[in-house]
Every structure is written in structure tokens, then in C-alpha cells.
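And then subunit A:
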Amino acid sequence: MRTRARNAILGRLRAATAAGLPRPSAPTIPRRPGRGVTDFAAFAGVLTTLGPTFELARTPEEAKAALAAYVAANSVKTAVRWDHPDLDAVAAADILDGAGVAVIAPEDLPDRVCPSLAAVDLGVTAVAYALCATGSLILAAAPGRERGTPLVPRLHVALVPKSRLLPDLPTLLDRLGEAAMPSAVNCVSGVSSTGDIEFVYVRGVHGPLAVHVIGLDWL
Partner candidate 1 sequence: MSKSAHDFGQASAKALGDRQSRAILHKAIGHIRVLRQRSVNAMPDFSERQARAVAVRDKTLARLPDLLETLEAKVTAAGGQVHFAETADSASALITKLLADRGVRLVVKGKSMVSEEIGLNDALAAAGIEAVETDLGEYIIQLAGQRPSHILAPALHVSKEQVSELFARKFGRTSTDIPEMTRIARDSLRQKFMAADAGITGCNIAIAETGTVTVLENEGNIRLSASCPPIHVAVMTLEKVVETLADAAVVLDILPPSATGQTLPVHLSFFTGARREGERDGPKEMHLVIVDNGRSEILADPVLRSILRCIRCGACLNVCPVYQSVGGHAYGTVYPGPMGSVLSPLLKDNPGDPRQPFACTHCAACAEACPAGIDHPALLQELRRRVSAGESDPAVTAFSLLARHPLLFGGAAALGRTFDPKLAEVAAVAPDSPVGRFLRGRAFPGLSRPFSRRFKSLARRLSRKQGGQS
Partner candidate 2 sequence: MEAFLFIPCLVEHVLPQVGEATAMVLSRVGLTPVLPKGQTCCGQFVYKRGRSDLVRPLARRFVEMFADAPAIVCPSGSCTAMVRRYPSLFAAGDPWRERAEAVAAKTFELGQFLVEQLGITDLGAHYDATATLHASCQTSRVLGAGSPTEALLAKVAGLTLAPLARPERCCGFGGAFSVDYPDVSQAILAEKIDDIVASGAEAVITAEPSCLLNIAAALAKRELPIRPLHLAEVLAGGMS
């Protein structure tokens, strides 16, 4: 039955395209990715207009202090984290633990991850990349890097090393083409928002209500 539908549809499409459809005659100017700047000033400039907050750490010590200060200021009692070398670089698990936060490591997560995170205050992640032109965080799923961690808790902290800054989305897609696609790649630009009631813009609909980015200037 399913094969029949498939073959019928593809058969009709083959017949429709057999003679070749007319191509546009006008030459198009090829896209030029990767011309833009890649520095924290440009990235943070855009990022902070979209809702997230940004803090630049010049050393691991500054990053640790920034993380500790953030959890203290936001009454974080529970947190979930990714397994990621960028988190290790700032000893994120130890800092959270030291600040009195109960930290859930990936291996502690139950079979259904999202419901278990519904009451968690904070998700701490790294990023695969960050885009300067659009202030975007690129989150890629992998073992130990759950999709729910930056999505379900009420707060999200992302650690962004300088070396992961890319100019823009076209450059990202070029990079993604170099390896197998992860099961999920999320390009997040700002804080979840809606304008669905009378076009009044409201932030914090479904994802985290606030996003904080710590730039790791030495990494």
C-alpha cells in the first residue's frame, strides 16, 4: 500500500520532469559565506538585543566566578549539565556543587529526560558554534549532550569559547556539511518569544525564560 503510493507519486513526478523543467536564465550571484567579523564584541552586541545576557571571562577563574555569581543571583537550587570539555575547562560541575546546587549529570537522567527536568532550575551547556551576525547559539545533540538540558529548565547558561565563533548561518551550514549531521542541531537566536496575541511581543513562552552566555576568551 505504502510502496504503491510512493511509486505512484514518484512516477508522476518523473513524468512531469522528464523533459526537464525550464531553468531560470538570469545568472545568480553566488553566496559569499564567512566574510563577517568573528569576535565577542560583535556576537554579544547582537545577542543582547535578542534577550540573553552576556558576560566575558578572560580566564578560567573569571568564568568560574561568573557561573557561581549567576546561580547565586538567580536562586538556582538544581541544575542539569552536559558532558563537554568546555564545561570541564571551567570545572562547571564543581563550581555548581560548591555553590550548593544539586547537579544532575547526564548519566543520572532517567529514560524520559524532559519530564525529569521540568522542575530543574538551570541547564548548563556548551555550544558547537556561535554565530556573530545573528547572536545565535548552535546546540548539537550527542550522547551526554541532551536536547532537554538547554530547553526544559527555566534558565539556560551556555559557555561559548572564542574559537567557536563563526560569522553567520551560511558558514555554519558549510561546516555542518563537513561531517554527519547530529540527530538535532538547534540554532537558537534569543529567548523563546511569541507575538500571537495582538502582535504584542512576549518573551519566555516555551523554552527557558532567560538565557545567559559566558564567553570564554582564552579558549
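Note that in this section a contact is a pair of C-beta atoms (placed from the backbone, for glycine too) under 8 Å apart; a residue touches a chain by one contact, two chains touch by 3 or more; residues count from 1.
Selection criteria: all candidates are chains of the complex that A comes from, given by their letters.
The shown structure was predicted, so the numbers you read here are calculated from the model rather than taken from an experiment.
Only one of 1 or 2 makes contact with subunit A in this complex, and that is candidate 1.
By the touch criterion stated above, subunit A contacts candidate 1 in their complex at residues 2, 5-6, 8-10, 12-17, 20-24, 26, 28-31, 33, 50, 106, 109, 111-115, 118, 133-134, 136, 141-144, 146-148, 151-152, 169-170, 173-174, 176-177, 181-200, 202, 204-207.
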